[in-house]
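Yeah, one chain of the complex is gone here, protein chain that is, but the others are all in their spots.
Labels A, B, C, D and E are assigned to the chains in the order they are written; within every chain, residues are numbered from 1.
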Amino acid sequence: MLFLFLGSVSMIFGQEAVEPEPTLNSGDTAWMIVATVLVLFMTIPGLSLFYGGLVRSKNILSILVQCFALTCIMTLLWVTYGYSLATTDGNAFIGGFEKVFLKGISVDTLSGTIPESVFTTFQMTFAIITPALIVGAFAERMKFSAILLFSTIWFTFSYLPVWHMAWGGGLLAGWSVIDFAGGTVVHINAGIAGLIACIMVGKRKGFGSAALMPHNVPLTVIGASMLWVGWFGFNAGSELAADGTAGMALLVTQIAAATAAVTWMFVEWIKTGKPTAVGIATGTIAGLVAITPASGTAGPMGAILIGVCSGLICYVCATSMKRAFGYDDSLDVFGVHGIGGIVGAVLTGLCAAEFMGGSGISLDSTGAQIFAQIKGVVVTILWSGIVSIVALFLIDKTVGLRTSAESEEMGLDLSDHGESGYNS
Amino acid sequence: MLFLFLGSVSMIFGQEAVEPEPTLNSGDTAWMIVATVLVLFMTIPGLSLFYGGLVRSKNILSILVQCFALTCIMTLLWVTYGYSLATTDGNAFIGGFEKVFLKGISVDTLSGTIPESVFTTFQMTFAIITPALIVGAFAERMKFSAILLFSTIWFTFSYLPVWHMAWGGGLLAGWSVIDFAGGTVVHINAGIAGLIACIMVGKRKGFGSAALMPHNVPLTVIGASMLWVGWFGFNAGSELAADGTAGMALLVTQIAAATAAVTWMFVEWIKTGKPTAVGIATGTIAGLVAITPASGTAGPMGAILIGVCSGLICYVCATSMKRAFGYDDSLDVFGVHGIGGIVGAVLTGLCAAEFMGGSGISLDSTGAQIFAQIKGVVVTILWSGIVSIVALFLIDKTVGLRTSAESEEMGLDLSDHGESGYNS
Amino acid sequence: MLFLFLGSVSMIFGQEAVEPEPTLNSGDTAWMIVATVLVLFMTIPGLSLFYGGLVRSKNILSILVQCFALTCIMTLLWVTYGYSLATTDGNAFIGGFEKVFLKGISVDTLSGTIPESVFTTFQMTFAIITPALIVGAFAERMKFSAILLFSTIWFTFSYLPVWHMAWGGGLLAGWSVIDFAGGTVVHINAGIAGLIACIMVGKRKGFGSAALMPHNVPLTVIGASMLWVGWFGFNAGSELAADGTAGMALLVTQIAAATAAVTWMFVEWIKTGKPTAVGIATGTIAGLVAITPASGTAGPMGAILIGVCSGLICYVCATSMKRAFGYDDSLDVFGVHGIGGIVGAVLTGLCAAEFMGGSGISLDSTGAQIFAQIKGVVVTILWSGIVSIVALFLIDKTVGLRTSAESEEMGLDLSDHGESGYNS
Amino acid sequence: MKKIEAIIKPFKLEEVKDALSEIGIEGMTVTEVKGFGRQKGHTEIYRGSEYTVDFLPKIKVEIVLGDEQVESAVSAIINAAKTGKIGDGKVFVCPVDEIVRIRTEEKGENAV
Amino acid sequence: MKKIEAIIKPFKLEEVKDALSEIGIEGMTVTEVKGFGRQKGHTEIYRGSEYTVDFLPKIKVEIVLGDEQVESAVSAIINAAKTGKIGDGKVFVCPVDEIVRIRTEEKGENAV
Partner (left out) sequence: MKKIEAIIKPFKLEEVKDALSEIGIEGMTVTEVKGFGRQKGHTEIYRGSEYTVDFLPKIKVEIVLGDEQVESAVSAIINAAKTGKIGDGKVFVCPVDEIVRIRTEEKGENAV
């Protein structure tokens, strides 16, 4: 708006238009403060509830404390060195140290048209939710201390580098990989870590034989609803402004979520005769994950395509594939975030194309874009996978990954946190 | 603001002020994105929890899945043809097909000062909550497949036409009926459908003899709180801008909700000796419903009047009247949304009057306005009632409306969704 | 922005810049509507859940109804006389009556750059949460009628005067006490009232011998998460604009909350061997309380200092100190809000200093500022304490404060509200 | 003196209670239990797998009474609880040596 | 050997447990039950209608013990559980043929 004004004034006077310094835009700032709040809302309470409802009642608090503690610890790590290493100039893999402890951020520093304080807090909420996503994979059996250690190491050596590669001018950015809101940085990154971790930590006692049923499905459905609602901050917030692109991100996010949920519901209905609550909720998350990288470039038709594909493919992965391979990804972190992220990343290339109603890649370069997307996926898988293996190996050899059989039997709530979730 | 600026520039230069093309306003856009999020938040998790807590534990998931699935399906219907039929030019009853599949909406198209993508998503959330409201009327006994069918038909043949009549330049708009945020389009429309449906589906087994108590009142109170909070998106969002009218809508919404809740609480306290949690929560919803059509035109005093009347009248309807007539409107969709909507629609005419602190109808035309409001109510009642009767009749003759007695006994969670809400 | 524009135009024309009338800024308005919604969200459902989970299941509804009813009643008191007495000119202790019943507020009146309707609703949400905070102190034993009476009296004679003293140009404002978002007005004020009330109402039956365990810790954690999320409306909203100060308030609020939570968690882990869910949640609230007065002036380093101190000191107060003195502050209103508020108020003086990264108090005047802060604390403690003692004494002599032993045994849900929270 | 223990279907509790009232039995103690027997449980679906939930919700009603009331009580329960479908439950009768009412310390059949 | 079953008011459980400990009884099994008797339940309000909740929460305490301990145990329970108000509950004594401690396979009174 101000640009416009300055532009018109210059025109009036026949002067040369100079590229103006960006100034604070109150509308953009208003939106980005709220978007930050929404993304925090995704982790606590959203994700905590979604995951918490799915475990047995003896482990409910372990999930809630894990998500809550990670929220706090990631905040401090982001402030201390995360923001600097992710966002400042450095090499193709990692940034530098000039903004450690948020050096230089004041009331007046801007990042585009919003205060830099808002930008760093917005990005902090992404750094929070990503490690929190992973805890679903090894739920009900990993030690709290090991989780905190693993998350700290993984955040430092996998989250920050992938952020820098994709969004900080690093390797993936150089390849023009499109990851508008974090399909690669957040979801594939976390999904792979979850897969590795659930394999290295081992299966829960009873997995495959006993029915390890969710103790409170309503919590899960509420949590999924909150994730959905908060996801608009995630996707439309990634525009960093309240404009037409943010609006379109809002719309396509809604469409993809709904489409994936409906897809999952009908597939399950056809296959088992019953559309379940856990099913439709999980389908929504699959759609939200998959639209994430595409939300700045896809149009409504692309969103429907992404929704159908992610609903279908994640359904298969979270049910048949998991059973076939026999790993115990307890709350389907890999099946939903890993696979959904990959599906989304690849389709982002396609759906950005003009003929798909996207924001403007020509038919000719669509193939190249899809290839770039695939390269981005592969790099992220390898990077996160290797960091996870090394980190988990080291922790296993030192403090140990897994709680004792007795603690697992008793439940992590009592063994790790000295509390029961429910009393009378 | 930009208007203002252009105005002042023109003044400076002594040029003629030309009505400027509306341009994107980032503050309005920021608010409308958030308002959209808030209205979605009303349905999931808000309404789902409000309703879910009121049923017995064997039916909790059925409510949650119904609300969730309708959220998804209405999203797709709105994208496919809803937006077009509701909003584009057509006749007095329905719009046309030129925007099916959101044709023409791009990153750059505006609707007033906000992106059209935001406008359509905002309106989509209204299309979601309206059918979801209805499910409370036939809770605990209607088949899931029948609910999806009914909602689709009713959405197409009642929601869209009433939208077009009231807000799309149709019949009611021609009569100057005031319905700022959907008292008629949403609440009366849904309330009547609920009344018809609960009668045609029949009473729950045990209704009138057994105490069909809410299984989890805290869920209901949380849900009511979320509805309250989200309702600001509904009412203040209906201004489609962040301005003084939106601000006043915020204020009067809060006042009416609080007044109706307090009214209900004291009436119940006097009549039964105990102010209940379900009571005060229901009173709030009654107030929110009733202020909805008036929220763009009433002042604080009007809000108090609307709050007192809706609290009082809905209390009587949800308790004595329901008992007198003997229909099983399980969660009081008609008693609260139908009646509250009618009370609000009529009082909107009065409270818009200047002497009531409203936004400017003169004393003389108040009578005419009230008469117009009543005409709007009658048309909506008839339209929604007839569509509901026909739709339910057809479904009853084909797939059937009601679950088997055995399934009702077992609970819809197991019979329709193959899941229990709570395990250990 | 408009200032800027007018400024530049004037420069262009070489005219004198005139201080322009503030006009409505849509970005600020958007943010403040949302901030209002967020602060309401803090009370219902946030605080209700946080408190509700901590009581026994027979008292869950009493907490929910108390918070809900106070929300409604405070809305009406604020509209009737609260806004006027708090905000209009008067003497050093209280304002006047010229805005009773919100006289003069219309769609067009502004308060700075936002509609006055938004400003009064925003402040209304503060008037709602403050009495609601107090109910945690006498949970599970005080009569509902006595609570409503006490809250009304205390609101009138303590909340409104302290508001006026701190924010309405009264005594504390004259001393230049810094209370950006309500550390004194809200938290110390409520904390002291809670301490007095829990002592005068007496301990719960079984306190000190039986384990009065929380019935549903997940509710508490969800509630704490919602309080956290909503608190950004509280703190960043207190800037009344979407600008750099609001952005910095967002950032420091997040940092202080996380730091205090982590501090509490590790202290508890070291002392008892188990980091609990209730512990980490309570630590967060302590940090949020303490940063509240400082959120407009502190920088990130100040936020860390405030977080560490409040986490540590509140931990000691809510555990050892409470046990040492033997009062039954059931949900730690004094230990967290009273003590956290005092810690925050004093440190606000320090953290505003430039060398702490604050917003500009010079080294020389830091001592004076801290002294002013302490004076503000003392005045608030005395004022709220005396009003509470008198009010509780009067109520005790008339309607009585405490429920009968039998009702306490049965639970307040049945005795006061005629309902059980949970059925099957 | 005897104790009757009846395992019944949950939704039959009201009818059983009413049937007992009719023959003058006004005291009983009720427990939620899970039953395992010929009646097979429902299947639940979770993550695409079906699990059979073996244990079905049942209600146990316990009544202590004098010897001469046993027969009529048993037939009242049977009549009220019968649906004729598998899983209707069982009635057991056990001997009781002594009964005391805590409030009055009355003993034997007077305590019932 | 005998089994004592005591139906008591929930808030008396701690006192009963302590009274039994004092006379050397350290083992017992406790069940949440619902009682129906002379004591009438509370009314709850829902949507303007009042419903009487017939079944009141009670606690069932089961103790298996040797014959000679029965008398003192019963009077300990009665003393601890009595409030003198209606609804205090009952104590039943039944015969037991055999007791086994699973851990050690000890039998009879040694297993208690």
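Going forward, a contact is a pair of C-beta atoms (placed from the backbone, for glycine too) under 8 Å apart; a residue touches a chain by one contact, two chains touch by 3 or more.
Since the structure is predicted, the reported quantities are computational estimates derived from the model, not experimental observations.
When you scan C:205, C:274 or C:375 for touch with the missing chain, the hit is C:274. The set of chain E residues touching the chain not shown comprises 3, 17, 26-31, 64, 94-103, 105, 111-112.
Mapped onto chain A, the footprint of the missing chain covers residues 210, 409-410, 414, 418-420. By the touch rule set out above, chain D reaches the unshown chain at residues 2, 6-8, 31-38, 54-55, 58, 60, 74, 77-78, 81-95.
Throughout what follows, only the chains that are shown with their structure count from here on.
The chain pair with the larger count of C-beta pairs in contact, out of B-D and A-D, is A-D. Chain A and chain B, compared by their mean Cα positions, are separated by 33 Å.
Averaging Cα coordinates per chain places chain C and chain E 47 Å apart. Of all residues in chain C, those touching 2 or more other chains are 1, 5, 9, 25-28, 30-31, 34, 418-420, listed in ascending order. Touching two or more other chains at once are residues 44-46, 50, 53 of chain E.
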